[in-house]
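As you look at this complex, bear in mind that one protein chain is not there, while each of the others sits in place.
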Amino acid sequence: MAVVTEYIRLSTKGNAEVVDITTQVQKHLSLCGLNAGIVTVSVVGSTCALTTCEYEPGLVKDIKDIFDKLIPAGPYHHDQAWGDGNGHSHLRSSLVGPSVTFPFRDAEMILGTWQQIIFIDFDNRSRQRELVVQILGE
Amino acid sequence: MAVVTEYIRLSTKGNAEVVDITTQVQKHLSLCGLNAGIVTVSVVGSTCALTTCEYEPGLVKDIKDIFDKLIPAGPYHHDQAWGDGNGHSHLRSSLVGPSVTFPFRDAEMILGTWQQIIFIDFDNRSRQRELVVQILGE
Partner (left out) sequence: MAVVTEYIRLSTKGNAEVVDITTQVQKHLSLCGLNAGIVTVSVVGSTCALTTCEYEPGLVKDIKDIFDKLIPAGPYHHDQAWGDGNGHSHLRSSLVGPSVTFPFRDAEMILGTWQQIIFIDFDNRSRQRELVVQILGE
């Protein structure tokens, strides 16, 4: 059993931009030489999140719309404390969650054909992001 | 440390059907011969999700109702793209999440008495599903 740590770096425009990172995660997995185990991808920061979806333009719009409806931009108490106006970004991120974990076998993640790993940047401005890809396996 | 990959196959009617899979996950754990570690259960597909709840008929109805309220059936942009009318199924699944991970010790998952692992099929039709149970431990 071994542990391999890799990183994915992204530039986003924020505002619920959805980035498909499946290929980048799989590339790290393919290069690490492990056959079976789990891969955990996690965000560094509290205004972005990870999950899966069918990555297609319609659904990418729907994701933005549903969060605008469920957790609209503020004012929130957080905005009053910091003045950065991104209280909604934090709340959305906490709800979706900071990490995802997937099994792999034969050096491939076991995902559906229409299931991509997505990073959502909920911040209200452009950001440089770093994700951690932690692979445990044999 | 070893990696064991198992599967759970389910037939569901979709429409937020909730299936308690605790016994099936624990059965794979009991048979694999490992004592301590973590078990990750993940879905294959983007219209279903995993979490935990107290599995009892009232709460199963409440889960269906709360998603009908928070993310009702469309039309969504996704529906216009594919015509399958399940945009809400995708959005609900992304929100709940595609996998869960639990610690185990003495070959038993550490869960509450009233805490069951549930699979929710949010698709808008009957489906055959396969879940992956990936066990890492010693």
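All chains are identified by letter, namely A and B, in their written order; residue positions are counted from 1 within each chain.
Definition applied: a contact is a pair of C-beta atoms (placed from the backbone, for glycine too) under 8 Å apart; a residue touches a chain by one contact, two chains touch by 3 or more.
Everything numeric here is computed off the predicted structure, so don't read it as measured data.
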Touching the absent chain when the full complex is considered, from A:S11, A:S30 or A:Q80: A:Q80
Absent chain, residues of subunit B that touch it: 1, 36-38, 51-54, 56-59, 61-63, 65-66, 70, 95-97, 100-103, 105, 110-112, 114-116, 118, 136-138
Contact set of subunit A toward the excluded chain (per top definition): 1-3, 5, 40, 42-46, 70-71, 76-82, 87, 90-91, 93-95, 97-99, 101, 132, 134, 136
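Here is the rule we go by: only the chains that are shown with their structure count from here on.
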Euclidean distance of C-alpha centroids - subunit A vs subunit B, Å: 19
